[in-house]
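Every protein chain except one is present and positioned as in the full complex.
Chains: A, B and C, in written order; residue numbering restarts at 1 for each.
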Amino acid sequence: MNENTPLLQIRRLSKSFGGLKAVDAVDLGVQPGEILSIIGPNGSGKTTLFNVISGIYLPDEGEILLRSPDQPEINLVGLRPHQVTAKGVGRTFQNIRLFANMTVLENVMVGMHCRSSSGALGAVLQAKSARREERRVVQESQRLLALFHSQLIPVMNQPAKALPFADRKRLEIIRAIASEPRLLLLDEPAAGMNPHETRAFMDDLKRLRDRGHTLMVIEHDMMMVKGLSDRVIAFDYGRKIAEGVFEQVRRNEMVIEAYLGRKHGIA
Amino acid sequence: MRRYFVLGLCFLVGGFFCACQRGAQEKVLTLGAVVPLSGPAAAPGNEMNNAVLLAVDEWNAANKMGGYRIALESKDDASDPKQAVSAAHALMSDSQVVAVVAHLNSGCFLPASKIYHDAGVVAMSGATTNPQITLQGFPEIFRICTTDLVQGELTAPFIQQLGLKRIAIIHDKTQYGQGLAEVVRDAGPRSGSEILSFDGIDIGDKDFRALLTKIKDAHPDVIYFGGMYDEAGLLVKQMRDLGMQQQFISDDGAFGQDFIDAGGDGTEGAIVSMVGAPLTDLKKAEDFMRKYEQRFGVKIQNYGPYAYDVANILLTAISSVIEQKGVPDKKALIEEARKTEYDGVIGHTSFDEHGDTKNKVITFYRVEKGKFTPVKTVSMNK
Amino acid sequence: MSPTAFFQQLVNGLTLGGMYALVALGYTMVYGIIQLINFAHGEVFMVGAFLGLLALSFAAQLGLEGVAFTLCLAFLVSMVLTSLVGMAIEHVAYRPLRQSPRITLLLSAVGMSIFLQNLVMLIRSRDLQPFPRIITGGVNIQGVILDYIQILIAVASLVLMLALDLFVNRTRLGQAMRAIAQDMEAAQMMGIDISHVIRLTFMVGSGLAAAGGIMSGLYYGGIKFDMGFIVGIKAFSAAVLGGIGSIRGAMLGGFVLGLCETLLVAFLSAAGVTEAFAYKDVIAFAILILVLILKPSGLMGERIVEKV
Partner (left out) sequence: MDVIYTILLVFCGFAIIVIGLSLQHVGPFLVFLAFVTAGAIFLSRLGWLRNFRQITNRNPRSLYFALALCIVAYPFIFTLLKSAYWIHVAAIAGIYACLALGLNITVGFAGLLDLGYVAFYAIGAYSSAIFFRHYPDARWMFWVILPAAALLAGIFGLLLGSPTLRLRGDYLAIVTLGFGQIVRIIATNWESVTNGPKGIADIPGPTIGRYSFETGIPVGSLVLPRVANYYFLIVLLALGIGVAANRLNHSRIGRAWIAIREDELAASCSGVNVTAIKLLAFAIGASFAGIAGVVYSSLIGFVDPMSFTFMESAMIVCMVVLGGMGSIPGVIVGAIVLAILPEKLREFEQIRMLLFGAALIAMMAFRPEGLIPSKRREQELLETTDE
């Protein structure tokens, strides 16, 4: 396995709803350790791509291959979301989906579900292994909460719904990281933040990359895309229309057309 | 804040008065009654309870109980075995309860009888028909009505005598209805009838057309239904709608105005059986029915006379125990009850070695112009 | 089974199906709009039957003559009153909870169902209430009896369903209903008064159930406080079978279920299965479970994709 093998390789992936091709024969690769941004106008199929990768939708055709330490490649197609997560792909949602009534800490602990194993019997009998594991999960979760500065630690026993918006976004990412993903899918992480928050957040995301996570980010904020991405892929109508470093993609004719609208092209 | 103190004070005073309400002590013995006062069989249960109340009041008025006043302690079993056991425990926890007028449902009397047995208190039922109840070997347990066995065994030859051969049997999938239907099914061939079908319906179901259509196809002479009045009424109604003019015969569960109300014109000519001799034959019965109607403003429907007789039999036995011993001794009461020879509303009652009545009589009634008219009284007595 | 018996069962099944269909419409309409199973809908059916009985006995007391007239009166009075009951149910048990978790709504609905059942039982009686037989007789076609009441049920349910279909597809309010079913938020943006439309949906569904209730009373000859429970579950099965949310599906599902239930049991019984009739109710549940497993969208429903 050489360094250039992509972590995730998608081949001819298609998904349509009724007559609408939301994802249309997409090929793409994600290199280990990079931050890959996906841009494109609304409805261009970015979120659908994430949903297909994370197993929420079954693709009509194509394959999604994930490189894995113990075996060469795993095809994620056909796996259910929790299996995909177990294989090492974590994600967040466009509209934050935390467990609102659970505490901040518990949210992270749920994220570690697939990295722990104690079952019902162990819990009922308070088996030694179960207790040990529980302690480990608590400690590990607290450590993860400290990942982005320390503002989440003091509130870790408050319900997640009590957090301010930006912290909820952070918590959702931490929950995803708790499953120890090699690839992290972030769906518009900076949406709804002010420029100041966005800047701070960008640094947080870079820290994730430095921690060894590979990031795939859907983002609309071009400033963020520019400052963050190693590579950018642009989508329109479910197809990949451009790929490369930010400046390259920004100058691409098709991307400009997609963003500015094709009206003046036609009319 | 002060408001709460005042409120609290009011309650305190109120509670004190309530506690003081207990009157001066007098010699009291308690008769227990456990019947369904709520639940699906609340109507017959309340009638039984009223009848017992009537008997107790008459005894108290006559003042023949050796100086004892009789109190009635009524409990509700709601036709539910669990509540029946609770109620039995509640009565047996009260040491003044000398005897119990017990249950309408066999499913209630079966589990509760064990508790009466443990406490050594006589429990006598006027309506439970499951043969198993008296076969448990508890000396405290009695009943004055005939069992399913008697009613079913007597129904089969009666059908034969009507000149009807081909029987289609329907039952309501209850302990009572199905038990009876099974006896008819087994006894029918012995008296030369042919059983065409044996089907259950669900209580609460309203649509019997599919089943009746199937039965119609087999061309029976008679349809026998083991169950209660509501379903019996609907069945006969839907039979007539489907153009089935066959004889409809049912059991004591369908005996009562409710059946005629539910079935309307369709019930005309239908035959139902009722345990015991026809009530209007007996002078005592007429008397009782008049008194009941006067007191409660409604007519006797079905099990009231039985409960009334049970109460009277028990009270008679208790009074003779008091005469002999001076106190209502529970153990002596068992012996005394066993020796019962009583002429009551439903006829003569005496008990066999199991505690079942020896008076194994049932009467068939035909609905004529919206009224039950006795057709024939048959008996298993030698 | 003789041919006569077969056709008789066919008639029985279709009549039963018509009644299921009328009740199923209420489930499907409410579900289509707010994705909620109106658990108390079976009870609405029962309330409708009792209000119909009340109207009929009132008419008899006033000495009103004419079968058609009294019948129309009973239908009208009961359907109007029951739709008000439906509105009240929505107002008390559902509206305050529109933002709550689904389970809260369901429990509230279960509570409403228990409440209505016991209320009617306490007000009227625990016993079967005989329903006046103002339509009697029928035609005998080669031994197959076709009651006038069965014809009435068939005609009335078809007319009501067609009227509903027209209402939903041709009127402004119907359009609003469909819009809300598609996307509640968008519909709200477009200036549709959501609360008003939901209330109306409950009213229309309840009115139809009331019609079903009266027909059931007329047909079977008696009504009882607990009659709505089992009919409710079966009508729901019919709605699911047809594809919940689809009005035509509910009609189809009702008839299919009525026929299945009647014919299947009859065939089983004819084939020598003892006690086949005792398992009648199991058939509806089995169909429900099978449909949900094999084809959750039902016969005519659309595929539901959860929005992520």
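Just so it is clear, a residue touches a chain if its C-beta (ideal position, glycine included) is under 8 Å from a C-beta of that chain, and two chains touch if they have at least 3 such contacts.
Note that the structure is a prediction, hence the values are computed from the model and not measured.
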Neighbouring shown chains of the undisplayed chain, as defined at the top: A, B, C
Residue of B:D57, B:D118 or B:D265 in touch with the missing chain, whole complex considered: B:D118
Chain not shown: contacting residue from A:L8, A:V30, A:I64 or A:L98: A:L98
Selected from A:G45, A:G62, A:G111 or A:G238 as touching the chain missing from the view: A:G111
Residue touching the undisplayed chain, where the options are B:G200, B:G233, B:P278 or B:P328: B:G200
Missing-partner contacts on subunit C, residue numbers: 36-37, 39, 92-93, 96-97, 100-108, 110-119, 122, 229, 233, 236-237, 240, 275, 278-279, 281-282, 284-285, 288-289, 292-293, 296, 306, 308
Residues of subunit A (touch criterion as defined above) contacting the omitted chain: 54, 56, 80-83, 85-86, 90-91, 93, 97-103, 105-106, 109-111, 113-116, 118-120, 122-124, 126, 130, 133-135, 137-138, 157, 159, 175-176, 178-179
Interface with the unshown chain - residue positions in subunit B: 1, 4, 7-8, 11-12, 14-15, 18-19, 21, 37-39, 42, 75-76, 78-82, 85-86, 89-90, 92-93, 95, 107, 110-111, 114, 118, 130, 132, 136, 173-175, 177-179, 200, 202
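Definition applied: only the chains that are shown with their structure count from here on.
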Most widely separated chain from subunit B, with each centre as the mean of CA atoms: A
Contact pairs, highest-scoring chain pair: B-C
Identifier of the chain whose CA centre is least distant from the whole-structure CA centre: C
Where subunit B and subunit C are represented by their mean Cα positions, the distance between them in whole Å: 38
Distance from subunit B to subunit A - Cα centre to Cα centre, in angstrom: 72
Where subunit A and subunit C are represented by their mean Cα positions, the distance between them in whole Å: 47
Subunit C: positions in contact with at least two other chains: none
Parts of subunit B lying in touch with subunit C, wherever the complex brings them together: 40, 42-43, 173, 198-202, 204-207, 209-211, 213-214, 216-217, 229-230, 233-234, 237-238, 241-243, 258, 261-264
Parts of subunit C lying in touch with subunit B, wherever the complex brings them together: 1-2, 4-5, 8-9, 12-13, 16, 126-128, 130, 133, 138, 140, 145, 147, 216, 220-224, 226-227, 229-230, 261-262, 265-266, 269-270, 274-278, 280-281
